[in-house]
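Just one protein chain is left out here, and the rest sit where they should.
== subunit A ==
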Amino acid sequence: MSLLEIDNLSLNIGDQPILKDIDISVAPGEIMGLVGESGSGKSLTALTIMQLLPFGAHTTGRVTLGGIDILATDEERMCLLRGKEVGMVFQEPMTALNPLKTIGEQVAEGIRWHNRASRAEAEEQARIMLDRVGLPAEKFPLSRYPHELSGGQRQRVVIAIACALKPKLLIADEPTTALDVVLQVQILDLLRDLVTENRMGLLLISHDLAVVTEMTDRITILRRGEVLEAGKTAETLSRQRHPYTRQLAQASMHVPQRPVSPAQEKNHTPLLVVESLTRDYPGSRTAWLRHGEPLRAVDNVSFSMLAGQSTALVGRSGCGKSTLARMILALDRPSAGTIRFRDETITDKREHELKLARRGMQAVFQDPYGSFDPRQKVERLVTEPLHLLEKAPSRTERRNMAEDALAEVGLIPSDLDKYPHEFSGGQRQRLSIARAIITRPKLVVADEPVSALDVSIRAQILDLLADLNSRLGIAYLFITHDLTVARAITDDVMVMHAGRIVERGATKEILDHPQSEAAQALVAAAPDLHRALARKLQEQG
């Protein structure tokens, strides 16, 4: 008999149907994957099981957990079930913890509340639980606060809270999406071990097919609030009976078509030369007017890029990638070293002397929602870099240039009169690219431009970037922790670790035969749908 049974679940919020006739079941000790793109209803399914739906939600159907009908349970009983019977791990470890409470208190909280345990007992159990998730009390005392931990360590705390009462069902909503690939593997391993140890059921929600394939026994594919396909993981993903399943799988493995490296044919003048660049941040204040050891974010980095040639900068989170990018974009000043862009030194220039360099160098940012001023229309947003031109263009010139830029990224002129909130995440990233190319730059620094996007949208954006590279000769400095993305559109790779560049070479060469330890760790941890599927097929026959 299964642990969680969802039959014919439908959910409306207001008059808007969100979920339609969902059927999902999870057996004890089983890992069920729930896959779908953003807006498909994955998270709301999880919130229905927890009965944490937003105001105005109306559900029909049947959800039973260990024989208890959840939809008919009142709030008071639900409070007893949450935490004790169902635990939940959230996506964002930065916001899932209370910043004002120590990690010990937060893990012990549920134990004290549900088991009526004394403070000391609860603390002891919290200590054991934190030790189990890899935070032993000798190194991570219970009195630590969340801000003293890294992202991966915080996610371990969240898992410890969710599993502290040994719930029968664990729901993990994109538990590794905010983490880099190396941490992702560690967290997924931990979740799998906990499931086998306690015979928990795990409902793993993810948009990443490779992760789901690696982890789950069965999967359910969700689209627009409906179950499209469900079954054993290996079988479902290899047969790909439903066209949408095939589309998802192909998008996850997508490699854009690129004409043979345009860089080779062009001249060999260096576009960007970085020489022994270092950036120190003052250490945290230890006393009044006294600072600790400075923190070296970027440590003696030198490299150069040729025109039209795309380079990936890969590394784990916190390795200094973004600091390096900001210095190249002249948004931050280095502590030492120089940056030359098209034979012009930009590190000693004042803002108004940088116009020429900025015209040749633009940026695309990670968050498609945060990178536009919500109060301006697209026309103003996209034409913002035209401020860099020597002569301010007339109104019609601006409009024409904006229309051209939009056409380049596959949007239509009437989009210019809309506000950013009227666009989807993928369309916004197109707008972001349109803004970056409107001054016809030679270099675009892209900081994780596709990591916030769904797989199918990601494939489209990668295609667009590859296309712009071959047509307009734009070189990318592509910052990512995702090696499949690096493989897809760059010629060269630089691997960064602890502020230094530890390895550099042709993309294929490094990804297939990594030399340095950092690169090897990244390559080994990178989720790969082909590999995962082959392994799963062997397991499940």
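Definition applied: a residue touches a chain if its C-beta (ideal position, glycine included) is under 8 Å from a C-beta of that chain, and two chains touch if they have at least 3 such contacts; residues count from 1.
Throughout what follows, contacts and distances are computed from a predicted model.
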{"item": "Omitted chain (choose from \"Diguanylate cyclase\", \"Peptide ABC transporter permease\", \"Electron transfer flavoprotein alpha subunit apoprotein\" or \"Phosphonate C-P lyase system protein PhnG\") - UniProt protein name", "value": "\"Peptide ABC transporter permease\""}
{"item": "Listed residues A:252, A:366 or A:507, member touching the removed chain", "value": "A:366"}
{"item": "Of A:113, A:145 or A:419, the one touching the omitted chain in the full complex", "value": "A:419"}
{"item": "Among A:114, A:435 or A:497, the residue in touch with the chain that has been omitted", "value": "A:435"}
{"item": "Residue in contact with the excluded chain [from A:68, A:255, A:331 or A:407]", "value": "A:331"}
{"item": "Positions on subunit A contacted by the hidden chain, ascending", "value": "54-55, 326, 329, 331, 351-352, 354-355, 358-359, 361-363, 365-367, 370-376, 381, 384-388, 419, 432, 435"}
